[in-house]
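What follows is a structure written as structure tokens; I'll ask about it next.
For this view, one protein chain was removed and the others were kept in their places.
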Amino acid sequence: MGFRLQLVARPGVTTLIRYVGSRLLQAIPLLIGVVTLIFVLLHLAPGDPTSLWFHPDIPPEVMERMRESMGLDLPLHQQYLHWLKSFFTGDFGYSYSHFRPVSAVIGDALPATLLLGGAALLVAFGVGSAVGAWQAVRRGSPTDSFLTVVTLFLYSMPGFWLGLMLILAASTWLAWLGLPVSGMTSVDHASLGPLGRMSDLAGHLVLPTVALGLGSAAGVARFMRGEMLEAIGQDYVRTARAKGLPEGVVIRRHALRNALLPMVSLLGLYLPILFGGAVVIEVVFSWPGMGRTMYDAVLARDYPLVMATSFLFGLLVIAGNLLADLLYAFVDPRVRYD
Amino acid sequence: MTESALLEVRDLAVAFRTGSGEARAVDGISFDVGAGESLGLLGESGCGKSTTALSILQLLPRGASRVEVGSSIRLEGEELLTSSPARMREVRGGEIGIVFQEPMTSLNPVLRAGDQVAEAVRAHSPLDGARLRQRVESLLEQVGLTEPMEVARAWPHQLSGGMRQRVMIAMALAGEPRLLIADEATSALDVTVQAAILDLLDDLRRERGLALLVITHDPAVARRVTNRLVVMYAGRIVEEGETDAVLDSPAHPYTIGLMQSIPDPERPGTRLASIPGTVPSLGDWPPGCRFHPRCARSQARCSERYPPMLDGHSTRAACWLLDESPS
Partner (left out) sequence: MTERSGIRRLDRVLPGLSRVYAGGASGAIVPLAWVSLLAVAAWKRQRIAQIIAAPEADGIVALVTMVVLLGITWFFGNRSSRVAPAEGRFGRHRGAVLGLGLLVLLAGAALLAPLLAPFDPNAIDLGAGRLLPPSAAHWLGTDELGRDLLSRTLYGARISLLIGVLAVAIAVTVGTAIGAIAGYAGGWLDTLLMRTVDLFLSLPRLVLLITAMALFRPSLPLIVLLLGLTGWMGVSRLVRGQVLSVREREYIQAARALGFGPSRILGRHILPNVATPIIVAATLGIGNAILAEAALSYLGLGVQPPIASWGSIIQSGADRLTDAWWITTFPGLAIAFTVMSFNLVGDGLRDSLDPRRGE
């Protein structure tokens, strides 16, 4: 008897592009929402928005130019449209605390935040999944119980406080490690060779990354432990054992692979937490990124810069979620592109 | 109990941890599977037949269950229960293959079908590259998949239930085992697909002398592919014998009831009898013969002592009705 095969082909390039396109289109209303939310906040604030711009250091003509560039002399609905347009063209106005266009300030700060955020994301998901999977494999052992308590504590702890504790440790009983506790580079950074610069940067990255990533790593570990336990109990894991595969292969290739899939969707949940945390961690470690820039802008009442940074944080999260979705579609063969 | 028994199970008892202590899901069962023979294990769900299958390969969930002391499972005289983990890995797939009931969940959703078969091949032989691919292809062909390369490239969710079950069988055959355990392997499939899979199992037995242990709740399945049949009830064997003898002239009231509760194609319209009451749940088994509360012909001693296996007309059954000695 012949079997009719009705196999679904792997999506071709066009379906993939169409999928990416539709996901991108879905992100646009969200971005408009972010811009609108900031606009609403600004107009809800006491006083006319223009009064917020007032600063004794600014010459009146700069003030006027700023007002014009932000369209604050227009009626509200036109202001809103102007506002939307300026965000989507990347024209965020002029930062008077930096005496430069906002986009230039952000251009300097963004790489630092991406570096820190990326490193923390790696720690969170790398360490977190490893610990959680390890616990699940040794479920019920003393180590599992111990790690359950440790991850719960780390998960419940404020990240900025962990940062301060790390600084305390690095400047007292761990001083021999010579880990830098502030900034992104040393004073002599420019005089170092390419390798020296890299290691200088890496050294500065260690503590902020741990402070930002460890709490999330604990959260990921707690989640991963549950996913892994569930995967280990699945029928296909029993099938793998029944084939005579060594236990290590059963765990890695069959249980772990499946347990890692939901981690990709967890990514979307942790991005806002990581970027929000980055603001405080950057302040703790004087890391010259967007969070630090935003905080300084708040203190200096540099509103164009505050608005632009908060918009960019939203953009980063939305873009990150989009990437996570695409990644998920890539790693899980069951996802249909529709 | 022939000389050539491939698999000998003796006094197998498996206890599960339950809310209130331990309960025996399988309580002292013995049977043999001869080389090239097809033995059926028939019973309702919860009677312990799947537990028996899993304990042969030591695939029971760890921590929740244990095989009790005094049990013995021998493969050609070699005790499996005391084998090293490394030896058990060789046995799994290499000497005894197994196919499970759920074709939907028994394949790993994130590995291509061919890779999962290849993995089973590699677990028992050092094949590589093109020869490995050839072997996978020929295995898929052997289980009746006409377009093996396409199936090999497919993800499990792209295959139909019958195709998945054929892939499962291909995987179970990959290590060239001498015994194949089919644990309700066709229960989740459509009737026509079920028939095709059963034919495949039967062909495999005839053509290459593969012994079968067919675990099922369906007498029709047992009739189609088995020579001998063991009927289980509440963790115990209640009847055994040639398949036709057990199904056509059963001696044990449970087997009789079971046969009366299925429609007979030759006598359409006859009223179906069903066994009164329900199967007792795990750990809640009555004293004496476990079937006596549901048995219309139970006697006083049925609730006191468990009956031994006694010779009946053409089968052997654990029932006091077959005991001619005065009690």
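By written order: A and B. Residues from 1 in each chain.
As a convention for this text, a residue touches a chain if its C-beta (ideal position, glycine included) is under 8 Å from a C-beta of that chain, and two chains touch if they have at least 3 such contacts.
Bear in mind the structure is a predicted one, so any value in this text is a computation, not a measurement.
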{"item": "Neighbouring shown chains of the undisplayed chain, as defined at the top", "value": "A"}
{"item": "Of A:Leu192, A:Val283 or A:Val335, the residue in touch with the unshown chain", "value": "A:Val283"}
{"item": "Residue touching the undisplayed chain, where the options are A:Leu30, A:Val62 or A:Leu115", "value": "A:Leu30"}
{"item": "Contacting the left-out chain in the complete assembly, out of A:Gly183, A:Gly226 or A:Pro262", "value": "A:Gly226"}
{"item": "Given A:Phe92, A:Phe125, A:Tyr236 or A:Phe313, the one touching the chain that is not displayed", "value": "A:Phe313"}
{"item": "Sites on chain A contacted by the missing partner chain, in the whole complex", "value": "29-30, 33-34, 37-38, 41-42, 44-46, 52, 152-153, 155-161, 164-165, 167-168, 171-172, 226, 272-273, 275-277, 279-280, 283-284, 294-295, 297-298, 301, 303, 306-307, 309-310, 313-314, 317-318, 321"}
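To be clear about the criterion, only the chains that are shown with their structure count from here on.
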{"item": "Computed distance of Cα centres, chain B from chain A, in Å", "value": "52"}
{"item": "Parts of chain A lying in touch with chain B, wherever the complex brings them together", "value": "1-3, 5-8, 140, 233-236, 238-247, 249, 253-254, 257-258, 261, 331-334"}
{"item": "Contacting residues of chain B [partner chain A, same complex]", "value": "57, 59, 61, 63, 85, 89-94, 97-98, 100, 102, 105-111, 119-120, 123-124, 144-147, 150-151, 153-155, 157-158, 160, 162-163, 168, 171-172, 174-175, 196"}
